[in-house]
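With one protein chain withheld, the remaining protein chains of the complex are depicted in position.
Chain naming follows the written order as A, B and C, and within any one chain the residues start at number 1.
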Amino acid sequence: MVAELLQFLVSGLTVGAVYALVALGFTLIYNASDVVNFAQGEFVMLGGMVTVFATAAGVPLPLAAFLAVLATVAVGLLLHRLAIEPARGASAVTLIIITIGASIFLRGVAQVAFDKRFHQLPGFSGSDPIPLLGAAILPQSFWVLGGAVLIFLGLWLFLERTLAGKAVRATAANRLAARLVGVDTAKVLALSFGVSAGIGAAAGVLVTPITLTSYDVGTLLALKGFAAAMLGGMGSPLGAVVGGLMVGLLEALGAGYVSSAYKDAVAFLVIVAVLFALPQGLFGRSGVERV
Amino acid sequence: MQVPALLRRVLLAGAALALATPAGAQRSGEPIRVGAVLSVTGPASFLGDPEDKTLRLYVNRINGAGGVNGRQLQLTVYDDGGDANRARTFATRLVEDDKVVAMVGGTTTGATLAMRPVFEDARVPFISLAGGVEIVEPPQPYTFKTPHTDRMACEKIFADLRARGLSRVGMISGTDGFGASMRGQCLRVAQAAGVTVVAEESYGPRDSDMTPQLTRIRNAERVEAVVNAGFGQGPAIVTRNHAQLGIRTPLYQSHGVASREFISLATPQAAEGVRLPAAALLVAEQLPEADPQRRVVLDYKTAFEKEFNQPVSTFGGHAYDGLMILVEALKRANSTDGTRLRDAIRATRGFVGTGGVVNMSASDHMGLDLSAFRMVEVRGGDWRLVGN
Amino acid sequence: MTAASVAQPRPALAAEGIGISFGGIRALDGVGFAARAGEVLAIIGPNGAGKTTLFNIVSGVYRATSGRVLLGGEEVTEAPPERLAALGLSRTFQNLQVFFRMTALENVMAGRHLQERAETAANLLSDLFRLPGTRARNRTTRDAALALLDGVGLAEHAEAPAGSLPYGALKRLEIARALATAPRVLLLDEPAAGCNPVETEEINRLIEGVASRGVCVVLIEHDMKLVMRVSRRVVVLNGGRMLAEGTPGEVRRNPEVIAAYLGANVVEEPARPGKPPESAAHA
Partner (left out) sequence: MRGRLSARHTTLLGLALVIAAVPWFFPSAYYFRVAALVWVSGLAAVGLQVLMGQAGQVSLGHAGFLGLGAYACALGPKLTGLPVLACLPLGAVLSGLIAFVVGRPILRLRGHTLAVATLGFGMLVTMVLTGENGLTGGPDGIRIPRVELFGWRVRGAETWYWIAGGALWLGVWLALNLQDSPSGRALAALHDSEVAARTLGVDVARHKLRAFVVAAVYASVAGSLLGMMNGFVTPDAAGFLSSIEYVTMVVIGGSASVPGAVVGAALLVLLPQALTVFHEYEHALLGLMIMLFMIFLRQGILPGLAGLLAGRCLGAPKPVASAGARA
């Protein structure tokens, strides 16, 4: 019983950590622009695929991973510079459709530049499961969870302790006010795209040894990450993490205890139920409407 | 407001662009037009991509060798992205606009069923590359298929189980078309095969962790074997999770992962001992010299792997079989008339393909029997023939 | 300019002991007022005194923590804005809530919603199929809206997109829209803010005209000249509490009021000169 529960929990947390990182990426860009970036899943795909192809070309894994994150950050910044920045001043819906276009574009390029096959990476610390209270846990799960924690801490330090981070937070709190006190909100948005891309790529690198990857893994991750971000409260980094982990856990527990056929339904029903009770999400800012 | 003018301009521009397709372009000595609608991208690209590559490769080779009946083949491939509605549109395009004489393709059962009426109405022979039994049962006048059916895969797996003295299985299947269809067939034939399905689980097409489902199967009462109906990356993860959880009961996969790629995705350690029913293609080198398929599958394997630098899968093989059956029928019929061509395809006897020896008839538009399937097992990181 | 001649037994709008808290901060505490039909009541006070919050409570946008609101003698404390509108209460907004996607005319036409009867499923079908009833309603609404626009001096801008109008015009457009509901009580939140003296003069006349037709007008305003001229009684709020109440003359001489205003460093200037309309979009 305990072993079973533990198995489900670890499974849920590992998958959830990936959703959390995707949701974190959503949150950063949303805070800077009200835009839900549907190309977020493609960042995860790029992280995994670049690492796979770099290692296949003989680059050692750590360097390959670093290159993958770097390349994805570059893609994120380019996406902002070439597609978002030129449409500055357009409504959020217009920008969202641009990111949908970007997501189709990146997938289309990836299928030509890489290929349309599935790929895997070896586990960073092998693939022999670690027995724990009767459950069997992959060492890579610890990499994923640890990596997610590190990324979150790093982001927190960045937001709290650096000037650039403070600019990001100011922009999130009130864009107009931030602009009035001299924050370059366009730069903040570019920074958000860069950081989101980096986080997505890191998630892709960490999780590929468990989930495999291919040119089109992004769509589903974006969907789940979006739901997670909403559950946690769009715009709250802590909410993104909690929301992601919860969605992962709901799926695993739903599959384990309810029905694997309807596990996604279970997850979505809970999310919708939470949103009815707390329309701002678990950690969202609940403001009184100002008129 | 300029609405109508605009709309028309958009429409016309679209039409003009569409007209510029290669279909109307090159005309060197009246080529024979062959069409294909494949899921080159989308959730079934794992199947559609090698099919696409195979068709292009072999059409080039055939044309290089002088074509068919002295005429070149002209292949038009459309990508349906796994969407049946889109497949239907492309089917109409092939028939009405590209004027193909025959069609090889239809990667998924859903797309095939959506396209079938178009070809039936136009009396254009349609050789599908999808697995579902309902494509040819009951047989439609112009529709054929080359892959083994999922029912045959179930029967082959269950026969192997019984031979090992096992009868209680836990089923896990993907919720995609392939998995759901095979799951249905397995449940249907289980009783007749003397097998009891004691646990049943499923997973989504992009799920990345199946440990909860496998834990439930492990905990079910006296499970003696696990059977996974699915294709793509799902079965690789099931295989990994099966090993991770230390489940000792034998694991059977379906013909949906019959490729060496599966072993590397699932990792050789985890895949060790996994069995599945597959076409001879998977174990080409191990076939005895006397095996009629040996030369065919070795040739195809060598050609494909040399050209694309990736391991063959049986799906590419299905496309090869479809194209070759069509080519032979074209030769026999010496005509591109739909009905004559259909009759010629239906008269295929003793055709040796990668999937087996094909004997079609008016009532059997597939022409394969259970002997076409070989039971293979992963040993030492490669596929090995089991038994016989 | 004297108020309605008929002395009514009960006020058209009354608020009693209103209190509300946001996140533990008491924004209003024990505030009340009563205004009669045809009367103009002004609510003044320094920024942050809670004037707009009071309006939001009275118009049903916020729900008071304590106290009650009476409209025509009927208790409506819990009623949502759409119900209050149906009972004859209408308002404008300090941060403009103009419908920016529409033309000026369409803005006012939207204000005729209650007269148009769009509530039943049969109405919806009539609208979808453009039955004669709908066409008749479209015509009536259009004519009424044009008349109202003319009343606030915006007739020549009827077809202009609302977004292209200057700030002062938008203020008057909101008033026209509020009047389109044929209210018995009209709440105006800083109608003269950002207006030049000529425009302020027009608003002055507008308010007097409305009140003379028996409408109860409650007004929040920083322009003291306007307040002193147009209103019969003045309520002064400070820090969420009642500071004073009386005729304009009484209030002007009240030492506490003078102190509060001096403390807030605002004497009688319009508090928000030429506020950019962008801020409205964030509300």
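One rule holds for everything that comes next: a contact is a pair of C-beta atoms (placed from the backbone, for glycine too) under 8 Å apart; a residue touches a chain by one contact, two chains touch by 3 or more.
All of these numbers come straight from a predicted model, not from anything done at the bench.
Though it is not drawn, the left-out chain touches A, B, C in the full complex.
Note that of B:63, B:89, B:249 or B:339, the residue touching the chain absent from this view is B:89. Considering C:36, C:91 or C:232, the position touching the chain not shown turns out to be C:91 (whole complex). From the set C:124, C:147 or C:258, the residue in touch with the chain omitted from the display is C:124, counting the whole complex.
Residue A:36 is the one among A:36, A:170, A:203 or A:245 that touches the chain missing from this view. Mapped onto subunit B, the interface with the missing chain covers residues 1-8, 10-15, 17-22, 40-41, 78-79, 82-86, 88-89, 92-93, 95-97, 108-110, 113-114, 117, 121, 132, 134, 175-177, 180-181, 184. Subunit A meets the missing chain through residues 34, 36, 38, 83, 86-87, 89-95, 97-98, 100-109, 111-112, 219, 223, 226-227, 230, 234, 261-262, 264-265, 268-269, 271-272, 275-276, 279-281, 289, 291. Within the entire complex, the positions of subunit C that touch the omitted partner chain are 59-61, 80-82, 84-86, 90-91, 93, 97-102, 106, 109-111, 113-114, 116-119, 123-124, 126-130, 134, 137-138, 141, 159, 161, 163-164, 177-178, 180-181, 277-278, 280-282.
Definition applied: only the chains that are shown with their structure count from here on.
When chain centres are defined as mean Cα coordinates, B lies farthest from subunit C. Chains joined by the most contact pairs: A-B. Closest chain to the protein centre (all Cα atoms averaged), using per-chain Cα means: A. Subunit A and subunit B, compared by their mean Cα positions, are separated by 35 Å. Per-chain Cα centroids separate subunit B from subunit C by 71 Å. Residue ranges on subunit B touching subunit A, taken from their complex, read 40-43, 45-46, 49, 175, 201-204, 206, 208-209, 211-213, 215-216, 219, 232-233, 236-237, 240, 243-246, 261, 264-265, 267, 269-270, 310.
Within the complex formed with subunit B, the subunit A residues making contact are 4, 7-8, 11, 14-15, 18, 111, 115-120, 127, 129, 136, 138, 207, 210-212, 214, 216-217, 219-220, 252-253, 255-256, 260-261, 264.
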